[in-house]
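I'd like to ask you about the structure that follows.
Removed: one protein chain of the complex. Kept in place: all other protein chains.
Lettered A, B and C in written order, each chain numbered from 1.
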Amino acid sequence: MTIELIIGKYNYWIYISLMMIGFYAMIAKKNLVKKLIGMNIFQTSIILFFISIGSKKGATIPIVEEGVKTIQANQYINPLPHVLMLTAIVVMVSTFGVALALLLLIYRKYHTLEEDEILNLRR
Amino acid sequence: MSHLPFPILIIVVPLISAFLMILLGWLRKSLCYLLLIFVLGITTLSSFMILEEVLWKGSIHYRLGGWLPPWGIEYVIDPLNGFVLLIVSTISLIIGITSKPMVEREFPERAIYFYCLYLLQITGLLGIVITGDLFNLYVFLEIASLAGYALIAIGEEGAPFASFNYMIYGTIGACFYLLGVGYLYIESGSLNMADLTKLLPGLLSSKVTLIAFAFFSVGIAIKMALFPLHVWLPDAYTYAPSTVSTLVAPLTTKVGAYVMIRVMVNVFPPTFFTETLPAALLLRWMAGLGILFGCLFALAQKDLKRMLGYVLIAEIGYIAMGIGFGNRNGLTGAILHIMNDGLMMACLFLFVGAITLKGWPRKIDQLQGLHQTMPLTSAAFVLSGLSVIGVPPTCGFFSKWYLVLGAIDAKQWLSAAILLASSLCNAILFFRVIEKAYFGKAGNEQRIERPILKRDEAPLIVLIPLWVLTLGVISLGLFSGTIISNIIHLTIPASF
Amino acid sequence: MIKGIPPGFIYLLGALLVPFWKGRIKQVYLLLLGFLSLGNLILLETGRFWTIRFLNYDLILLHVDRLSMAMGMIFIGIGLLALLYSLHVQEDGQQVAALLYMGSSLGVIFSGDYFSLFFFWEIMAIASTFLIWYRKEKASLEAGFRYLLMHIIGGCILFTGIILHVVSTETVLLQSPAGSLASWLVLIGFGLNAAFLPLHTWLPDAYPEGTPTGSVFLSIFTTKTGVYALARCFSGTEWVAYMGGAMALFGVIYALLQNDIRRLISYHIISQVGYMVAGIGVGTALSTNGGIAHLINNLLYKTLLFMGMGSVIQMTGKKKLTELGGLATKMPFTCATCVIASLSISGAPGFNGFISKGMLLSAMAESNQPWLEWMLRLASVGTFLSFTKLCFFTFFAKNDRIEAKEASLNMCLAMVFVALLCLTLGLYPTILLSILPYPSAPYHAYTLSHVLGVFQLFLWTGLIFILAKNAFSPHAWIILDFDYFYRMAFKWMAWFFKGPLHGLRISIQEGCSRKVQGLIQFSKNPLVFIENPSKGGTKDYDENLYRKPMGLGVLLAILFLFFYSLIYLISS
Partner (left out) sequence: MEGTISIKPLLALGTSALAALLILLTGERRKNLREGWTLLASVIKFSIVASMIPAILQGKTLEWTLVELFPGVSFQFRVDSFGLFFATLASCLWIATSIYSIGYMRGLQSASQTRFFFCFALALHGALGIAFAGNLLTLFIFYEILTVSTFPLVAHKETEEAISGGRKYLAYLLTGATLIILAMGFTYTLSGNLNFKAGGFLKGHGTDPLLILIFFVFIIGFGTKAALMPLHEWLPTAMVAPTPVSALLHAVAVVKAGVFCVLRVILYVFGPQLLAELNLWLLLAYMASFTILVSGMFALAQDHLKRRLAFSTINNLAIIILGASLLSPSGITGSIFHIAAHGFMKITLFFVAGAIYVKTHKEKVNELDGIGKAMPVTMASFAIAALGISGIPPMAGFISKWYLCLGSLEAKEILFLFVLLGSALLDIAYFVPIIYHSFFKKPTGDPFPQVDEASLWMVAPIAICAIGSIVLGLFPNAIFHFFEIATLSAKNVLGVP
């Protein structure tokens, strides 16, 4: 366990901790909204993961200025993860939207969003 | 660059029509159904043309926007995609045709949105199958899932909760898959499947690749409802509206199975899956337990649809087991079962839809006299039930046959025993229902009083597709030899 | 040139048409059948005819030589008389059975190969059983069943022998069986029909239980075909000869102890068959001739006896010596014919029994078998004794309570006719001698020594009867025969099959179905072993009761991820 492993790869640690927080919420929280928030945190951690793997020290965002003839790859961070994550964010947002709509439906039906109460109601 | 536009048509047409559907719905509600059928017809036609071309000329590479891989998104269509594509589009067309009376009965005011979501769902499923890019696959996976969540939530009392449940698991599965893609990208710098196939053999020793593989294993397992990660399935499919479960049940899980084959056997080298890692072993175990579990719990169910849900879990187990055997026969069985199970499940869920349409309860105990009022419908159920049991010459037998051959080749006696035991279990399951429907007098459970047991058959628009599916179930078995030697054998990696 | 057809066929085919006739026409038809076969007999020539290809064999349905011819003549002749005797019988079935019985025994006599012999042998057994059953009493039903069982067992033994023979020789031709096992089995098979000891029990068991007319047929054919078959295949086997002697003695002794008149005669059949078997066993030309001659004679007087006793039973309804008596005046024809028959069977000079018994005794003496000779002589004493007893107690003893009329015309006619035959053959033995199998063995019946010997015997016997009349007077006791053991064996077997074995099956079945019930219960709720959340005990599965929070599934997913990664990392 070297210090490098902790410091050098801090991005991964952050992503993992975020992910675990999200999981914790999904597993332990009884409230469906909290679960949903957990899910969102979990998804965000993935975005973080992807963005961080595309980054390089000292590089800039991958937008080529007008007139530049030769592109040096090490001056730009990898554009692909960004592109992917743009799409992923869209997906996640829509998931979130659908989820909220579902919660609305659930609330109308059971008048509660606590999972154990709903389960009890259905027994 | 292919000269034919079909590969893109098959995605774009339903996608665009999904939005057109809403516009059209504002104008003329009655036209929506026709649009749906029209679009599904186009996709079916296209997939048919695609498969034909693939079979004649070899794989099609279709690059979106002209970008070269690995940067651009490429649609690669080999016989496996083509085959699954055809299955998905055909079944969705047939189910689409039957949707009208069910929609009108269950949720007429939401018909437009239903049709829209239906098309989105199909877009997602077809996209998953057709794409040659791992990330693109994720996107389509989520499109299909989101449409699925929404569709399921339309259903009866427990549906929104079941749908939410499904969504949590589905998202986790999809995210795991996405993480797997990310790790592979770290290692190889590519997202293109064909590219990865070339790159990966050199990278197998890396731990990152291993972790990626683990993420894929779990993520896809959740999506295809492999035991014990199936927990979302029974509730979601039971409470979904009948037409939705008819659509979702046969297709979603099958497409998940397709993804599993694609990733584990095609993208990664097959030996990695079977020899380097105990992945195949784990898969077999999960599948075996899943089959037993599915059968056992199906036995305990009183609700016909729920029972079918558990049967579906067992069927997924079959496919996974076939993949897990890691040999030619096993994989043949798995791929064949994707088709067969798609047909059988469509048929069975459609049967449930048809009887619900006529006001019959879904409780197995209350089906007495069904054969008198709906003889043709119940006959279809009997035949497809026999297929699930694996009675020849129905198609279910042939996939089971290949799976058993695979088990023998792999010397997996326990698996063989499980496969055979499960078909017995299925026999109990289905004959229990058949017995109630045909020999109803025996039960001393309260018999629902139906004063007139006149013939009251499901409408033709349901009945004909049901019987088309049933005939498919009966006859495709006999043509499985042709299908296998002309299509499936082309899809199996040479190392098997 | 008209060739004869196998004589059995006339009766066998004829039997099929019986149900289509009624009343008088039926009677005419039956007699016609008899005469037809008599005529057919004349057309027969020596040799093998009617060879047909059946399955993989060449079967000879008509094998005529002097032996079968002699047997055929007496069978057909006496059969005709028996038909006459039973003309009054109304039931079609009984007539059919009798015809089938006759036909099949003729089939046995004339078949030249083992296959067809056995074929007819079995039909004979079945057909004869029906003659017993037709009496419709409980006792006769059971006795018939025992009779059938015994014959089927005998048939099985014979069958095994034949099969062994056929396999080892690859031919079905009728000849002495090859191989010791085969020949023993065939011998036992034949011997059962010939009432070998201790396989004889069917005879005294079943014959008294037959219908009055049926018993006549029974007494004619079954044992005689056995004797015929022995003569065909086992002529000259010493063991058989001693068996014959033993049978002759045994039969007589048991006959003396009987009370039931037909049972008495039945035991006499054993005794008489013993004579024949002894003759055949000795196997010289004279002794075989004697055996066959005795067979012919025995058929005549034994049939006559059964006819007479049948009439008595039919007319009085009684069949015990203790209940009978004083019928001499009431049934004079019956009485007279019975006396003739008794004298014949006892071998009085002038009656036919005298001829054949004499032949046998001389043959024994000739071939140096003093033991056998004395056994047969002793049996003769017993025979005379028992028939004196029979006639006395049936016809002459005092009995005032009995009422009877003379038997019907056809019966009397048949009886008188047979009686005349007995006398004819006794007085003109050349007729008899001319048809015997060995024409080269001359015999002179009425020599002085023969006649004197018989008279000597009669005197002594008469003396004994008069002195010890009381000792011989009939008693209503039960005499234990081998029968008892067979019955016990069958009873135990039946008990075992119906009791313990059946019980075992049922209990296994119930055990299985309990297991299945348990499984069904389990399948209704596979979670019985896990604690039921609604503390109601084991109820049917209900998804709402068992629905777990969704966090559990999420946890499962993570655990699986962890688990998979771990395994992959370790194993790579």
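Note that a residue touches a chain if its C-beta (ideal position, glycine included) is under 8 Å from a C-beta of that chain, and two chains touch if they have at least 3 such contacts.
A quick note: this is a predicted structure, and the numbers were derived from the prediction, not measured.
Of the chains on view, those touched by the hidden chain across the whole complex are B, C. When the omitted chain is restored, the residue from C:Arg24, C:Lys136 or C:Arg401 that touches it is C:Lys136.
Residue in contact with the omitted chain (choice from C:Leu38, C:Met73 or C:Ile126): C:Ile126.
Of the candidate positions B:Ile222, B:Leu350, B:Ala416 or B:Val433, contact with the hidden chain is made by B:Ala416.
In the complete assembly, the contact with the undisplayed chain comes from B:Pro392, out of B:Gly41, B:Pro228, B:Pro392 or B:Pro459. Touching residues on subunit C toward the chain that is not drawn are 54-56, 93, 115, 118-120, 122-123, 126, 133-134, 136, 138, 141, 144-145, 148-149, 152-153, 156, 159-160, 163-164, 166-167, 494, 497-498, 501-502, 505, 509, 512. Seen from subunit B, the chain kept out of the figure touches residues 386, 389-393, 397-398, 400-401, 404-405, 407-409, 416, 420-421, 423-424, 427-428, 431, 435, 438-442, 478-482, 484-485.
The rule is simple: only the chains that are shown with their structure count from here on.
Taking A-B and A-C together, the chain pair joined by more C-beta contacts is A-B. Averaged C-alpha coordinates give centres for subunit B and subunit C that are 76 Å from one another. Mean C-alpha position of subunit A lies 29 Å from that of subunit B.
Subunit A and subunit C have centres, each the mean of its CA atoms, that are 101 Å apart.
In subunit B, the residues that touch at least two other chains are 168, 172.
For subunit C, residues touching at least two other chains, in rising order: 547, 550, 552, 554. In the complex of the two chains, the subunit B residues touching subunit A come out as 71, 135, 138-139, 142-143, 146, 149-150, 153, 157-158, 160-161, 163-164, 167-168, 171-172, 175, 178-179, 182, 185-186, 191. Across the interface of their complex, subunit B is touched by residues 26, 32, 35, 39, 42-43, 46, 49-50, 53, 80-81, 84, 87-88, 91, 94-95, 98-99, 101-103, 105-106, 109-110, 118, 122 of subunit A.
Subunit C meets subunit B in the complex at residues 523-526, 540-541, 543, 547-548, 550, 552-554, 556-557, 560-561, 564-565, 567-569, 571-572.
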